[in-house]
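The structure appears right after this line, and notes come after that.
Just one protein chain is left out here, and the rest sit where they should.
Showing chain A:
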Amino acid sequence: MDLPHHGYRASKQRSRAAPPAGDSVLFEDTSSAAPAMNNQGYYTPGYNMGGTSNDMQGGAGVNNLFTDPMANAAMMYGSSLANQGKDMVNKEISRFMSVNKLKYFFAVDTRYVLKKLMILMFPYTHQDWEVRYHRDTPLTPRQDVNAPDLYIPTMAFITYILLAGMALGIQKRFSPEVLGLCASTALVWIIIEVLVMLLSLYLLTVHSDLSTFDLIAYSGYKYVGMIFTVLCGLLFGSDGYFVALAWSSCALMFFIVRSLKMKILPSLSSDSMGMGSSAKPQLRLYITVATAVFQPIIIYWLTSHLVR
């Protein structure tokens, strides 16, 4: 990130410094005649005439700022310090969660997002719910529409917060603290749900490959339903709210049951050792159903105060 930056700025300086040094050309100006002036405005104005060290005819004092070798050294030092800081942050973060695993969840493209949103809102015609693998690693969301991702939940969460702010603003109940409160409430509910799911999966010794991020993804999909519900509530009043609530609850329950059934209840389908699996397979079914039933409750809880 550092090197092209320097290269770009160097060429920019050359193109800018050419006109003032009209009579004494102290360097070979190899830049083409038409400098790309439209990008100049994006840099900080203080950088305008970086200049070479020989260009003393600019006149403005800011020219001399960057001809000073001390300033150059300071810039180098600052950029190396920033690089060090970036490396340290990356190292610390990768101690807690593997960034590669996180990157897997964000490897989406437009086609996947559109299909997934369609499935979330109308899952009844989707045939094949199996997550496909490729030599033991699950396929990325770009290649498999059944794979969970974190892009949709994140975007839906942010959209939900903005929509909540807008809904409250329409009813003249808005203040910035309410927005933060709404955001942290929703976040806390996600954390609680993921923790309860993890606890129940641990207690029932379900050996599935559901990682924490998968659970976060699955519990974040309800925000799509919430956004749809709130929108209908705002557009069509209280009746529209309840209709949309019923629709998105059913769709979401169906989606969750079908998706989690593949992961949590494999023994019901491919059980070769009789009673070999853990305590009572119906407990696994209860978990799946309880997760599904929890979704409409939470949707209602988090959106009813927005559509009064």
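Note that a residue touches a chain if its C-beta (ideal position, glycine included) is under 8 Å from a C-beta of that chain, and two chains touch if they have at least 3 such contacts; residues count from 1.
Keep in mind that, in the parts below, contacts and distances are computed from a predicted model.
Undergrad: Not counting the visible chains, the remaining one has a UniProt entry; which protein name from "Sperm associated antigen 1", "Synthesis of cytochrome C oxidase 2", "Cell cycle control protein" or "Immediate early response 3-interacting protein 1" does it give?
TA: The chain we cannot see is, by its UniProt record, "Immediate early response 3-interacting protein 1".
Undergrad: Specify the residue from the set A:Thr185, A:Thr212, A:Ser238 or A:Gln282 that touches the hidden chain.
TA: A:Thr185
Undergrad: Which one touches the absent chain: A:Leu204, A:Ile227 or A:Ala244?
TA: A:Leu204
Undergrad: Could I get the residues of chain A that touch the absent chain, sorted low to high?
TA: Those residues of chain A that touch the unshown chain are 181, 184-185, 187-189, 191-192, 202-205, 207, 276-279, 283, 301.
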